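For this depiction, one protein chain was excluded, whereas all remaining protein chains were kept in their positions.
Presenting chain A:
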Amino acid sequence: MLIIDCPWCGKRPEIEFRYGGEAHIARPADPSALSDEEWAEFLYNRTNPKGLHAERWRHIHGCGRYFNAVRDTVSDFFVVTYKAGEQRPENLGPDVDGASIGGDK
């Protein structure tokens, strides 16, 4: 089970959280202006990377708030969590190794 660091509540077990999918997908400012291709891109296409992934989580059995995380989808190691609305942290590097950072897994 993953240990997830909620930016408000601290480290809690995975079963307290609900996964929210890829982060930083902004709802279109002017929905009626979108073509079908753009709608499909917004609704369905996902990056689904093998490596670092910015994603949303919700602390549903805790504070109830959404936040974002960057997780390595190969090791499931959480590199960083940050509050909703903040930018994805830069320069995390392509090969973040959980052991070298000394984080929880």
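Note that in this section a residue touches a chain if its C-beta (ideal position, glycine included) is under 8 Å from a C-beta of that chain, and two chains touch if they have at least 3 such contacts; residues count from 1.
The definition used in the following text is that contacts and distances are computed from a predicted model.
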item	value
Name per UniProt, for the chain absent here [options: "Iron transporter", "Glutamate/aspartate import permease protein GltK", "Sarcosine oxidase subunit beta" or "CoA transferase subunit A"]	"Sarcosine oxidase subunit beta"
Hidden partner interface residues of chain A, rising order	1-2, 14-15, 17-19, 21, 36-37, 39-41, 43-50, 53, 55, 71, 73-76
